[in-house]
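The complex is shown incomplete by one protein chain, all other protein chains being positioned as in the whole.
Every chain is named by a letter (A, B and C) in the order it is written, and numbering of its residues begins at 1.
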């Protein structure tokens, strides 16, 4: 693209592993971009790209290199990689981020175990993680229709033989067409206070079905299908009770910040792709009677300025919140979280999510405006980006329906408004 | 919809004819709404609805009742009718508005002739107008790729026998699949200063082709195809030289305000439909753990407030600018325009267009947000409204690429920036 | 001011009486503008201007001409007059609007009595109204610290002899230095449900004191002092019980819309004055190296465009909501209010108040920006306008702290959030 580039301004990996991850991401992005129009039109899942990521080791982005992964150790660099991937295709980006998110918490637990010198447990985690580089793709949808994240309705019922029976439905099961394992939140109600549990189900288990029903305005290639459980029986150790139902423990908050930062990287990438597409168009097309390029029109430049400002906000906020989280993680191994510090980060993160989602949409919108109509045609990549980028705010936690009611009272030392 | 309605707040027709027009519009809107999802999916043109409008007399909305029309005499009530139609289907709304716009200037000219007692000319116009109620649907696209509205490149060349040969291409030819006549701007370059002309071409004329190439993000049923002229020969009286090329005479400014006010009515209607859809959903769906309706969540209510405010802005501005134009028209028959007064109205109108387009988009966006994801699914009418409403700002004159550069300098007594 | 003026775009009176009122307002505005810098610097009240208004009959703006008033019969034209006054001085504008508001409800009651042919009561009101043209200036502050408008804490206690004792404090007693009468809301708590009452107190009554403590960022000449009541005894007929404490009856809602529309007229006037001041400066000052006027700079023009758009929003909304109220008033005499219709108007009005207050601030802000620093100096009228215009949102009902929480739920058929 003509003009002042963004090389100093784009998000840059800070570590060597992050650099490798970003390079892999850029490579996969380039192929994903070519396939994107087709998958978008068909609403089909880019299974081939996911397989190529399995082959390249990209799926092990956060997994130590000793275990076959890329070894990214910072959330910052994770988000940078997702940013590169998002420039190619948003659907592919959010799909693979689902798997990466499912490995993050495990890596953090393993790291805590390493500190305690508990070799057996470390070895256990090592095996799990090794498989997640190439053998086991994980889909971990949290959302259900008609309830909040912290109040899953999917029921896990203990059978007399110790196994569990699962019934309920998750929605927005991004990556589901490629998943080998599913990891879902559930409620266990055994008479006393309800408990939230994590249930892990292998693809193909009787009683579980991945529907092929994802059909939305955008992110059409993300495979975000419903996943239905009807008396799906799983082994005793497939369900782990984690915390009181209706609460969000620190470790979940940390994971949300980390994983959704990856998503924000994707949405920033979509916005950057829209910018580049629009700049390329306006610097090459001319308009009569002056015959000057569209880029020379003051109104077009005005929208470019707005784009640059909005992107600068996105990059700065995502950069900063991931650095702050990385600092926190360096000080707090799993199990030693600090509620107040996590809450502060969570507030900062919610501000970041709100602004990045919003600005990414604004950037694509202004990019489309700059083109004067060309970007509204189905043949323009901008038309897809406009639909894809709109998915961002819906992603939990939180959506715009909750974010103000969380940040405001929390900052004032009061409980949030409404169900969370 | 539950809650405080909008009966006092919605735009209301001020005249009896306006009332009839709005009722017809509402009737057609109701049918158009049912057909909209199918036409949107297929990108097909709602020819049946247009035929029903021909039968009902709706196409003669602005034509005196003595000539078979509905007899709407104010731009205000024209826009109100379009508003009702837009609530049903935006594509149908902008399509039919194209025809109405093409009758507006003619009615205004006839009215001026009536004042001069020039019976022959009045009779001529009467015949033309009578045909436009049921016999002749007119498509009058102005836009060409790579030039401004005031600098058409479509060339009208005088042949030795007095006839004209037309070559060039119009884009965004909304309503083209149903049109019997095409009325396009052209440039006549006979050596001296170039002149802008209006060329009228009957459907089926050799050398003219309506492509079937409209495929866009939204307004997919509007038939906004390219119309190509290649040495298309038309009779001598089919081309009328109107004004110096590169200028916008007062009468064109007046027509733009009137016709685009109709379009703004449509976009307001889209926004109102999105509001009603979202309110209906959030007042009926509940969410755990409280089991309260979505509508009871503070964040959802916050978006409702924003919607109400944005709609109030749209309605107020459209109401006022059309009233101001109607006052102006009552004082200034065709041919007796006042440049300064028209320019003041044009500035006010551009402010209105900017805000109505922008707020209509914001309303649909907030309506989608309120639904928490449901509105993002293809099965939701909100997903279509989100794509349709985005077309508004592109419509001329002006787009967001020019509006600030027109209003600012004009208000300061200076020439606009950039090509207009 | 150079450039396209605002003659067609400014709010215009619709009635003859409105025209006279606007002319008087413009006359007083011109003098008030000259005195404004001095009163602002000193924080002194423009008593001389108020006396001149008493002499000119302007204080009887809404009072029938048969009773010595100007005879304005529409809220629309009331707001237009306030708009003209606000262009000269905001403090003077809000001060006199207090008195006008205090006559509005009385005129409405009288009109209702006229319909019922109740001549004695009409005569009673006539005498009251005649006095309010020239003899009795009324200050009717509603606000108290630490409670809402609907829950006054100022206590009216019935004495054994039937008289009343008042204790409490009103704040924001605009116009208090000039007032002959004070009319305040109070709570009567006689054991059962509390009742809201209106107490009328003559200036000089023992136990009542108008403090000289108004010292604020702006509106420094408005005399918005605290008014303190300490066992202030008033006659039996000086306290009228009106409605259950904690409620807002329709008639109060109507009065709020009317009176605050007058205030919005003032704030629009402030914004227009800022626009004119800035345009005058930028079209006359030049800047090196080009030597062109500031107005020729694209960035300055950009701010002008924003100003024009924001003003167009203000004018349109104020125009529309006052017309809607006037239509309502024409259909509903005092005592025959329609709760649902009033509530719809109240929602529309709150949207209007929010936008006019906000946009007026934005206009002054952008006007200051255009001047590139000159407007920040104390010697610039813009510096005062910037402080004055900020008062708008605080004025009840509602402030930005309540407006979203009122409009949102009300539109969804639910009760407002928070204390109102």
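The definition used in the following text is that contacts are C-beta pairs under 8 Å (C-beta built on N, C-alpha and C of every residue); 3 or more make two chains touch, one makes a residue touch a chain.
For clarity, every value in this text was computed on a predicted model and none was experimentally measured.
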{"item": "Touch with the omitted chain, as defined above, among C:134, C:151 or C:332", "value": "C:151"}
{"item": "Contact partner of the left-out chain, one of A:24, A:201, A:260 or A:345", "value": "A:345"}
{"item": "Positions on chain A where the hidden chain makes contact", "value": "2-9, 279, 282-283, 295-296, 298, 300-309, 312-313, 315-317, 319-321, 324, 328, 340-341, 343-345, 347-348, 351-352, 354-355, 403-414, 417"}
{"item": "Missing-chain contacts mapped onto chain C", "value": "143, 146-148, 151, 153, 171-172, 215-218, 246, 285-290, 292, 297-300, 302-303, 368-370, 372-373, 376-379, 383, 386-387, 390-391, 393-394, 399-405, 417-419"}
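The rule is simple: only the chains that are shown with their structure count from here on.
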{"item": "Where chain A and chain B are represented by their mean Cα positions, the distance between them in whole Å", "value": "41"}
{"item": "Centre-to-centre distance between chain C and chain A (centres being mean Cα positions), rounded to whole Å", "value": "51"}
{"item": "Touching two or more other chains - residues of chain A", "value": "298, 302"}
